[in-house]
Every structure is written in C-alpha cells, then in structure tokens.
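Just one protein chain is left out here, and the rest sit where they should.
And then subunit A:
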C-alpha cells in the first residue's frame, strides 16, 4: 500500500497505570482497507484498541489519524472526528430500546444521519430482525441480535475508521457469518476497519493485511493471503513453542 495511511500508530506504548502492556507498536491502516489483529488472550489487542481510541493514556504523536497527531484525545472527540468502535462484550445501553441505542450514536455522529452513508433504514435492510425489535429493550435480544445493534450503533457514528473488538466472541457460527458478510459493504462505503479477532482463519479471510501480537509486541505482519499457517502459529504462540 502507498500513500498516507488514514490511521497509524508509531512506537505506541501503554497499559494500565504502572502496568505496561504494549511495547512500541507500529501499525498502518489505509483507506478502504481491512486489517486484522490476531493474538492469544492477554496479548494486548483490546488494550491497543483502547489506546488508539483515547480510552487509555498515550502520547499525542503515538496515534496519527487523517494526518494529525490525535493520541490521548478523549473517545467522544474521536467519534466526532470519524473513529468508532464496536467494543468487546457489546456494551449496549441497558434499559434503552434498540432504536434508542442507535439514536445515541446518531445524536453524536460525525455527520447527520441524512448526510451519512449509514441510516437506520439501511441497517434495518441489512439486519431485518432489528426493524422488528426496534422498540424492544436491548436486554430482550439474543447475543447475535445485540451484536448487530452494537455494529449498527458504531456505523451510525458515520466513521471513517471502524475498530471492531472480538465481534465473533460467543456467537453461533451462522450468526458470525451473517455479521462478517456486511464487512465488504462497510469498506465499500469508504470505511477502513481494524478487526481484533481470536479466530485466525476468520481474520485471514476477512482482512487484506494481518498483524499478529504476542505479549504486547507485533510479532508478524504481512498480506493475509501470503502468510502461511506455520508463520502465524510461530508468531501467535512465540517461536520457541512453535518448533515443538
């Protein structure tokens, strides 16, 4: 890929308080691209996404978005600038209806619903079950339906970059396929995606490029189609383990 990336991190370090979880992460995401970030539990994938998104403290120069240093900008301002996130565990607003969850995003989006690519109507076409359940409290929905709402909520922020944290976690294979099926439509709308995923084959299929993380460091990167399973296994578990 050439040209200026829409989102990049530069020697990003970070963690929780005194505990350092990330050790100098470099990453580039170009317009319309999908990159996946794979790694075992505790590799630092979610911490990395949170650091990009202003939920954990980092230095300004460590995160560049659209040509500007934005590291440490609070999450709500990142949303206005065009970054949105589908958080791990969905984190929907309990006590509110499906449509109210969507409206919170519309209220604070980068662009008004009428000017953006994503509208409730378009999302109801993609996920017809949500139209049926739009007036129901979020807690009445199944896990897969809730994930559809979480993705819809993030898309209604009209992002240019979408960060997805483990969107397949705990869902049935059929539902995972349904959800992954809309990724091409998201990139076609000009939105780039960072996909954090534990399922390696899913991550390879859905992305252009792949980054593998181990203990807070990038251990492998390359085009998803070129990287061999053995190379991934070595990077995923650490080289010494992969030999055995």
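Annotations
Just so we're on the same page, a contact is a pair of C-beta atoms (placed from the backbone, for glycine too) under 8 Å apart; a residue touches a chain by one contact, two chains touch by 3 or more; residues count from 1.
Definition applied: contacts and distances are computed from a predicted model.
Think of the chain that is not pictured: of "Branched-chain amino acid ABC transporter permease", "LuxR family maltose regulon positive regulatory protein", "2-iminoacetate synthase ThiH" or "Planctomycete cytochrome C", UniProt labels it "Branched-chain amino acid ABC transporter permease". Here the missing chain is touched by one residue of A:12, A:105, A:171 or A:210, and it is A:105.
Touching the missing chain, out of A:35, A:62 or A:92, is residue A:92.
Listed for subunit A, the residues touching the missing chain in the whole complex are 53, 55, 74-76, 79-80, 84-85, 87, 91-96, 100-101, 103-105, 107-109, 137, 139, 153-154, 157.
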